[in-house]
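Note that one protein chain of the assembly has been removed; the remaining protein chains are unaltered in position.
Labels for the chains are A, B and C, by order of writing; each one numbers its residues from 1.
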Amino acid sequence: MSNKFTSVHYHSYLELDKLLDAQHPRSVALGNPAHEETLFIIMHQVYELWFKQIIHEIKSVAALFEDDLVDEREISKAVARLRRITEIQELLIQQIKLMETMTPMDFLDFRHYLFPASGFQSFQFRMVEIMLGLRAKERLTYNKMPFDIVFDEKKKAELHEAESNRSMLQLINDWLERTPFLETDNFNFIEAYKEAVQSMLRKEKEAISNTTLLTDEMKAGRLKMLGDTDTYFSTVLDPVKHAEFMKEGTLKFSYKATIAALLIHLYREEPILQLPYQLLSVILDIEENFTTWRYRHAQMVLRMIGRKTGTGGSSGSEYLSKTAQKHHIFADLYNISTLLIPRSDLPELPDDVKQKLGFYYTSTK
Amino acid sequence: MSNKFTSVHYHSYLELDKLLDAQHPRSVALGNPAHEETLFIIMHQVYELWFKQIIHEIKSVAALFEDDLVDEREISKAVARLRRITEIQELLIQQIKLMETMTPMDFLDFRHYLFPASGFQSFQFRMVEIMLGLRAKERLTYNKMPFDIVFDEKKKAELHEAESNRSMLQLINDWLERTPFLETDNFNFIEAYKEAVQSMLRKEKEAISNTTLLTDEMKAGRLKMLGDTDTYFSTVLDPVKHAEFMKEGTLKFSYKATIAALLIHLYREEPILQLPYQLLSVILDIEENFTTWRYRHAQMVLRMIGRKTGTGGSSGSEYLSKTAQKHHIFADLYNISTLLIPRSDLPELPDDVKQKLGFYYTSTK
Amino acid sequence: MSNKFTSVHYHSYLELDKLLDAQHPRSVALGNPAHEETLFIIMHQVYELWFKQIIHEIKSVAALFEDDLVDEREISKAVARLRRITEIQELLIQQIKLMETMTPMDFLDFRHYLFPASGFQSFQFRMVEIMLGLRAKERLTYNKMPFDIVFDEKKKAELHEAESNRSMLQLINDWLERTPFLETDNFNFIEAYKEAVQSMLRKEKEAISNTTLLTDEMKAGRLKMLGDTDTYFSTVLDPVKHAEFMKEGTLKFSYKATIAALLIHLYREEPILQLPYQLLSVILDIEENFTTWRYRHAQMVLRMIGRKTGTGGSSGSEYLSKTAQKHHIFADLYNISTLLIPRSDLPELPDDVKQKLGFYYTSTK
Partner (left out) sequence: MSNKFTSVHYHSYLELDKLLDAQHPRSVALGNPAHEETLFIIMHQVYELWFKQIIHEIKSVAALFEDDLVDEREISKAVARLRRITEIQELLIQQIKLMETMTPMDFLDFRHYLFPASGFQSFQFRMVEIMLGLRAKERLTYNKMPFDIVFDEKKKAELHEAESNRSMLQLINDWLERTPFLETDNFNFIEAYKEAVQSMLRKEKEAISNTTLLTDEMKAGRLKMLGDTDTYFSTVLDPVKHAEFMKEGTLKFSYKATIAALLIHLYREEPILQLPYQLLSVILDIEENFTTWRYRHAQMVLRMIGRKTGTGGSSGSEYLSKTAQKHHIFADLYNISTLLIPRSDLPELPDDVKQKLGFYYTSTK
């Protein structure tokens, strides 16, 4: 029986008998060994191991946010685990450089043996996308067929079940919606903020009008853009329009969640908002890293097979490149940046709000 | 008088009096110091130093290719110096992570003081693009104005002069055109290659038709794509169509240069082709790295200012993102990948050609 | 007059006239141009720019800790700025790969012109070391002479003044000493911890004795090591011995600061300890990165000049390699790891202490 005092050996602990007996190049089986196929197999296996780890982290973080009341202790744990995902992503991205040591000619030596296998058949990667919040209807179609056609019934069912759970996107949205402090007796955050925006825009307009370095045509262009920014602010801050954009799928966070995220960004130095701010930042890091990875992946495929069709029959690099542009999940967080205004234009917090936002680690001598 | 025996001191050698007295934050001058402006200045200064180094390398490599007869010794030198550029690019890309430690709110503290300065005003970066081969007519317009409007007359003249010189793209094209071995008495590379392509396509067609894993609809899709590949090969290998694509600007390498690049890729293991192959590879690395850098830069700007206009009045991240898609210079080298075929389908070289391509470092005991 | 509405141009803002006119290779001046000298100059200039940025950050963080009462808002600012230093260090380290694109033969082309300049003459790097906490008496001697012999009187005076200020090491020590919670009416941290340590050691001893996988000889070895650990714990937790080690220079943090750092590590999940924990972690990152940089630097020099003397007359790589082993500043933080014990052995905090350590971001629906 397994017990605490059973001695453990590295080899059996890591189950290396299984792990190191899982590389069987097709080119070898077919009597025409291609040296680089081993690299190809191992690289994909490493990717799958990292995906397993990413799923492990996302699951644990999702669990922390399931409850309506998220203990402050949990936010720091969530931040640490999400940050770990970004470190894994650094490896995923860096690994593409290794893949590029296999030249197009090397790949052609065994590429035909893989037909019609394809990276699109990675169940775990689909799971990561779903757990983060990508939904079937938002996906690019894959050779005009549902994305899950490549999976068997059991795996399909698992993916559908995952889709029916709250994703990280939804959990974060719900958590943001519960942020207190948005309105107190003597402070209405959204009103104070709107005024500050108008003041900032007035100042920028003045700067453009007064400069001597721009031609009149250039000034007109700038002022037009400033007008667009104004419209943008108004739109986003209007709950009715916000709801429309959500219906269209252009926005994903609810109005209330968006305002809360804005508050957290603007007042992130308040002790109680520091970890929430770190949380939103690390989620944006994850989003950015996956986009970079998709992008680098597309570049690599372009370099490897050019405009040939992928082994899975996709139009290869082009498809990947489009997912880098379209498969965004937390794009709303980028919008927050558009909404930020200089600290000097920020409405001052009333003392009672400040009190609530701070906590005091009064050091004693 | 400066002579070999003059003693040198680190401080004066690196001209640190100048270098370290070149950071004067506007926010400080205007009485409202923003902590992060120093980072902002130094980051851009480091970029400019690296650009200077990149220009130094490109110039020296261009000089090696100016002559009609490029000594074999020079190719290895060119490869080493171009590889150095890729290492610099790694730093340019990595540096974006440092920039991201400045939060959007930090930036807003001094952003308004910079108006209307902009990264588009980097003379050296424009020079790098021109020296590599980007031409004015291929550029995205910048606020609907010529890209060089931001420079004074002297700098404009320098850019125009650089445009009138042969770029790396042209130098490489001309060097490729001079490749021998494309046709000998008893070997016509292009004919042998065309036959091999047809043989490869026949085999792929067979594989699709015979599989039982694909539905008829999927098979039809695949076969259509294969047909497209066939058309693609025919097009590219047809000198008349090639000329048309060049006129349109879709292709940049001449027919002869393209065929030579193809030969180098297919027979890259022949001793005399190894360094030419390394040369083409490292050029593709440089292209890929600049594209990645533009892409990451766009991501960073999106994160920093969202959809606000850039200080220079551009639509910011969107413009950068488009340059990542459009400002390609050596895209033709990606096409070579499309044209590659498996080694097993490669036409065998006749002995006399092999003799010419090899050289022998016969080791003696 | 400079004012907010003065238009700013990229070129003048970055003072590029100065910056890009600060590279004058000696080999060019002496009529024997060496291609790689430009790289050599620019690489060192970039290093100096980064050092300037690091000094900017350290200064600002030191200022935050000058006061006896450090506002909680400041800790998060300090963490962010110190984390920025680690990103700069990543670049310093990565840059060594670029330096390695210059081969030993390339370097020999101009090395003799640099005599007797040397990296040891970097004033800013000495300043960084001093501001962090390295003191003259702890330094390896440099060719048996004081480390500051290479500087002029003015610079020497600046270094000495810096040495007389409180370093980051001292500021952190003083801040740690002010940590509350170490002892309350019904909780004595140090006593509770000591008991937990003994319990942990008893369990480990039992595990070794009961295993069947180890030979008797191996068991004896392990038990001896466990005994050493016990001794280590006792020593560190004994204020008298601690004081002796401080006198010897083996330990740098005071007894009280050490205990506080230990508390922060053990209970880092308590809301009020999360940022203090991040602070200690990022300081360890900085320490680790400088050590890595020194180490990689030593490797690079070994590769570049082998066992030849450095241009500054030092024994080159050997000296650098020793500084990587010896010029540690925050080594005491590594000791904290030795003192950690499993969460399951941790003494439970009384409710009133917990209350003080937590703060509540009670979300409302």
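Operating definition for what follows: a residue touches a chain if its C-beta (ideal position, glycine included) is under 8 Å from a C-beta of that chain, and two chains touch if they have at least 3 such contacts.
All values reported here derive from a predicted model rather than from experimental measurement.
Among A:W50, A:Y319 or A:Y334, only A:W50 touches the chain left out of the display. Here one chain is not drawn; of C:A261, C:I336 or C:V353, the residue touching it is C:I336.
Within the complete assembly, C:E204 is the residue of C:E87, C:E138 or C:E204 that touches the hidden chain.
Where subunit C meets the chain that is not shown, the touching residues are 32, 103-105, 108-109, 111-112, 115-116, 143, 203-204, 207, 211, 213-214, 218, 221-222, 225-226, 229, 232, 265-266, 268, 281, 284, 288, 291-292, 295-296, 299, 302-309, 313, 315, 334-344.
Along subunit A, the points of touch with the absent chain fall at residues 2-4, 7-11, 13-16, 18-24, 26, 29-30, 35, 38-39, 41-42, 44-46, 48-50, 52-53, 56, 60, 80-81, 83-84, 87-88, 90-91, 94-95, 97-98, 101, 103, 112-124, 150.
Listed for subunit B, the residues touching the missing chain in the whole complex are 4-5, 7, 68-70, 72-73, 76-77, 175, 178-180, 207, 210-214, 268-272, 274-276, 358-365.
One rule holds for everything that comes next: only the chains that are shown with their structure count from here on.
Of all chains displayed, A has the C-alpha centre closest to the centre of the whole protein C-alpha set. Rounded to whole angstrom units, the spacing between the C-alpha centres of subunit A and subunit B is 29.
Each chain gets a centre from the mean of its Cα atoms; for subunit B and subunit C, those two points are 38 Å apart. Among the residues of subunit C, those in touch with two or more other chains are 4, 7.
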